[in-house]
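This view holds just a subset of the chains, kept in their places.
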Amino acid sequence: MSSAQFKKIALAYSGGLDTSIIIPWLKEHYGAAAIVAVVADVGQGDDFGQVRAKALRTGATEVVVADLVEEFLTGYVWPTLKAGAVYDHKYLLGTSFARPIIAKKQVEVALATGCDALAHGCTGKGNDQVRFELTYKAFAPQLAVIAPWREWDIRSREDAIAYAQAHQVPIEQTVKKIYSRDQNIWHISHEGGALEDPALEAPEDVWMLTRSLADAPDQPEYITIGFAAGVPVSLDGAAMGPVALLTRLNELAGRHGIGRIDLVENRFVGMKSRGAYETPGGTLLLTALRELEALTLDRDTAFMKQHLALDYARLVYNGLWFTPQREALDAFVNQAQQQTTGEVKLRLHKGHALVAGRRSPYSLFSSELASFTMNEQYEQRDAAGFINCIGLPIATRTRLHQQRATQRHGG
Amino acid sequence: MSSAQFKKIALAYSGGLDTSIIIPWLKEHYGAAAIVAVVADVGQGDDFGQVRAKALRTGATEVVVADLVEEFLTGYVWPTLKAGAVYDHKYLLGTSFARPIIAKKQVEVALATGCDALAHGCTGKGNDQVRFELTYKAFAPQLAVIAPWREWDIRSREDAIAYAQAHQVPIEQTVKKIYSRDQNIWHISHEGGALEDPALEAPEDVWMLTRSLADAPDQPEYITIGFAAGVPVSLDGAAMGPVALLTRLNELAGRHGIGRIDLVENRFVGMKSRGAYETPGGTLLLTALRELEALTLDRDTAFMKQHLALDYARLVYNGLWFTPQREALDAFVNQAQQQTTGEVKLRLHKGHALVAGRRSPYSLFSSELASFTMNEQYEQRDAAGFINCIGLPIATRTRLHQQRATQRHGG
């Protein structure tokens, strides 16, 4: 463990046991006279008055609670949605892009309050430590970084409770916490407990935001989501701000059991892990946006965007948000999505978000072209020429092969 | 229209009105004394005795019915499944990879029976003409190609019926056919009718192989699919041949309403079109295989395979099956999937195939590594070094930026 000493440390503080015991520990081990608890509201639904009070009771000398919900959506969630980024086929990156905005705010507070170090409560085996610390490096590489879970001897929840009791850290939850969870306005993640064995089905008690298929209504519900340039802007024809819109979509999707994911994923630090995720409203948005793009993007742009979406997802998952590569990808996506404006009707039913209609003023779909009847714009015989050109390398290869075979067997 | 004359023409024959009227037309316009009707059984479930009889009644001089079902699965469907190829996010390529095997058989018959031309019944606006003709070029570029639907004056179903009646072609269906369909053991596609407007929901009468969500059982059903090196080999622990296995999976998935797709797609010949697809058993297989790969493929191979799956899908969709590129991609996939062996348990419920467990003797998932408790194989402090190396370019960029800012504002 480092023998460094710091005067003032900014801690990314959540109010849970994990970050609470860090406060006395930092004072004890790094001699910090002051601890600034930075609390980011990204829509996790906590009582931030209580969180603030708890931080102070636990020994924080300052607490900053920052409402980041709208900035989170417009600056992080929407760009990733526009990019179509999905990690390992399924994961909508809910935790991944929350870390950079939290860490950026933490750095801002640290610099404004004269801190000489940054601390977080992530373990040494997960992705979150990477996401936090890469953001620190992007904004203040000169500040020291403290990751107590990589340093101390606390090795289990029991150890943590013992440490808390020995250091007068208030512990609200006495019941055993089965799952490790992370929530924000976009999603909730679940890890640990029975989920640690990928051979076992996720137990029903894992899920928190979405109804089971059995409990979801038997009757479908139709909604219409409107987009402007790839960004969601309305529900059923009524313009809505990002927070109100997503909040409403979360309710609707949750009621219909939409947005559950069970995933064995590849962590950036090298191991596989298994998690469960609920992204109810986000699932509706991604589904709807893809349907709209099917009208507004031409084939080649859509295909390239699919490739880049894989790269974008990996980058976000790995915490490389504040990088030139992400900025360049965003420039591509913003340009490509300029005309992804229109409305998509979805049928919500028994865990499904089924497309029930798409419309766009910039639609490239021409029913005249697609239909089986004739028209002026497309001359069917053109297809013969097209096939002949596309097939020229194929036919040439076969002809040359035939010639060689003839020569071998000839004369 | 060409004034060429042919002696003997091999026609890809389905028994439907579209290909039936081609027989007299070929004789009339190309002076062909002989027409060989090539009928491919790819699991579409037709009565091939009737198809044969109809071809002869309509004027074919020979009929060859080829049972290609198993070869279709092992030589075309399984490789595409192993590659993870999905077109435009959703389409499992059911029609795309059926065309090459049918056309290849047609060429074989044509060469064996001494034909000088090949004919098919595809329209001039679709993908199928490309898939047929690129296969012709790959195996017999010396044979002439006749695509009556690009040449004649028949412009509608009504025209076709009139032509049939004028030429003594028996017409079984008198009821109006709403949708244009293509079926094989892997899937059925639906186009036309109300589907031509992407703003309208697909009517319930479109679907043929899968129950509606309302009709699907309220009780879930669990099944376990086994794979060996990326190929499905068993159901619920019992080894099964490809045809029996997929047939059973189709029944199971169909009963639970699984595998419906509503898609606005980008055709190779340039326009967008809208189609509906049902791939019941295939949806189970793709879902299960992805879950198994999550255990058996390492992160980097999995990521690259995702990229290549996009390319593979485009290639198959475009009819470029018999190309060196497809062969090279298959070599990659076969190598990558060598250890994708194991079992995946699925819960079938209300249109969903939900993963309920994955196991593999080659699993790279280590619960010891993934858990929050410590162990010998992973030293948490390693993560700090990892982050510092990964973040070095980020930190360097910021430091250099800070230096420049200092220099500008200094002295």
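By letter and in written order, the chains are A and B; residue numbering begins at 1 in each of them.
The working rule: contacts are C-beta pairs under 8 Å (C-beta built on N, C-alpha and C of every residue); 3 or more make two chains touch, one makes a residue touch a chain.
The model shown is predicted, which means the values in this text are computed figures rather than measured ones.
**Q** So we've got 2 copies placed here, but how many does the whole thing have in this file?
**A** 4
We take it that only the chains that are shown with their structure count from here on.
**Q** When the C-alpha atoms of subunit A and subunit B are each averaged to a single point, how far apart are the two points in Å?
**A** Between these chains, centre-to-centre, one finds 30 Å.
**Q** Within the complex, which stretch of subunit A touches subunit B?
**A** The touching residues are 88-89, 123-125, 129-130, 133-134, 137-142, 147, 149-151, 155-156, 180, 192, 196-201, 213-214, 218, 220, 262-266, 269, 271-274, 290-291, 294-295, 298-299, 302-303, 306-307, 310, 314, 318, 320, 322-324, 345, 347, 349-352, 354-359, 363-367, 369-374, 378, 380-384, 386-387, 390-391, 394-395, 397-399, 402.
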